[in-house]
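Moving on to subunit A:
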Amino acid sequence: EMMTEVGPGEGQVNIVAWAGYIERGETDKAFDWVTKFEEATGCKVNVKTANTSDEMVALMNEGGFDLVTASGDASLRLIAGKRVQPINVDLIPSWSTVDDRLKDAPWHTVDGVHYGTPYMWGPNVLMYNTETFKEAPTSWNVVFEEMDLPDGKTNKGRVQAYDGPIHIADAAQYLMFHKPELGIKSPYELNEDQYKAALDLLRVQRTLVGRYWHDAFIQIDDFKNEGVVASGSWPFQVNLLKADKAPVASTIPQEGATGWADTTMMHVDAANPNCAYLWMEHSLASNLQSDLSVWFGANPSVPAACTDGRGMQTAEGCTANGLDDFDRIRFWTTPVSKCESQGECVPYYRWVSDYIGVIGGR
Partner candidate 1 sequence: MRSDRHTRAPLRLKIAAGIGLAFLHLPILLIFLYAFTTEEKSYQFPPPGLTLKWFAVTWNRPDVWEALGLSVRVASISTVVALTLGTLCAAAISQTRFFGREAISLLVILPIALPGIITGISLRSAFNLAEIPFSFWTIVLGHATFCVVVVYNNAVARFRRMSGSLIEASMDLGADGFQTFRHVILPNIGTALLAGGMLAFALSFDEVIVTTFTAGQQATLPIWMLEELVRPRQRPVTNVVAMVVVLVTFLPILAAYYLTRDGDQISGQGK
Partner candidate 2 sequence: MPHAVSFQKVSRHFGSVRAVDAVDLEVEPGEFFAMLGPSGSGKTTCLRLIAGFEQPTSGHIEIFGETAEGVPPYRRNVNTVFQDYALFPHLNVADNVAYGLMIRGVGGTERLREAEAALEMVKLPGYGARKPGELSGGQRQRVALARALVNKPKVLLLDEPLGALDLKLREQMQDELRLLQKSLGITFVFVTHDQGEALSMADRIAVFNHGRIMQTGTPEEIYRRPKTRFVADFVGSSNVLSPALTQRLGGPAEWASLRPEDIRLSTEGAEAVVTATSFLGSATRVTLDLAGEKLTVLHPAGAPVPAPGAKVRIAWDKAALHLMGPEA
């Protein structure tokens, strides 16, 4: 049921996307990669913002959308649930320009079949307040363990964590570094003991966190108005806060970082398949990759976007965003029970309910 040709556009395309992924110049006039597309193709772009991978899966399960910018922890679920359709890369002329590291990435390629076009990837950084931290913190411990921060005050109530079960992986990665005896190979593949250790760490974190962040913009607000000084975050928030002249910066501490690599995937029942294909091509072929990587502070899936001058990105910018750190980042992926590294792992559904429990104080 893969499409074999792209016909004329249907007039619109409905996309589920992460905050900051699809901009039409409303927040900042300079960042607009939608208007020209709409003018050129006649496909009006409707965006529904989702805050977590789970929301994306839920929205796609419910239907009514053509495309989704799914991260690795959502993409495989969508494929397994038959919510997305195989992509005919022959209908996307710019496919060849895609980063080779991403072309056959396992989070969108199953049994050699492609289920989407790579969109963008990047790390989950540690955002911090530069007035509190004169120097960048070197460890994630500022958000995991109770301590006094450089300004002499405790970190209690002044740090945040992501309100999504996938944050368990951040804890696991922290333990990988600090408790090698647990034998964690991948933060997404945890046996019962490793999993328990991660939850225990998160329970400590709960005592430090006043409010978890769920929405990028609310996190921005909390950094401004609620005295939050450190949190796992996305480069996007860092960029926006900096633009508002807020005293923040970001870093990837010694333990490394989890990250995301997102794929534009198409719904099995997409009502607007032609516009969807046109968008996928647009996402690789235009200024989009370049501007997006500046705007969000992450890396394009088309390496040429760093250098070919179609958008604002530069080679230095790409390097700063970590284009060369691909191998250091552990990309979000859905934990499954039959895991490669140790046979039997705690599956994702338990992550979901247990993380709710941890936030609830259990």
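If you want to know what made the cut, all candidates are chains of the complex that A comes from, given by their letters.
Here, a contact is a pair of C-beta atoms (placed from the backbone, for glycine too) under 8 Å apart; a residue touches a chain by one contact, two chains touch by 3 or more; residues count from 1.
None of these values were measured; they are calculated from a predicted model.
Subunit A shares a touch in this complex with candidate 1, selected from 1 or 2. Touching candidate 1 in their complex are the following residues of subunit A: 14, 19, 26-27, 46, 48-49, 62-64, 215, 217-218, 221, 224-225, 244.
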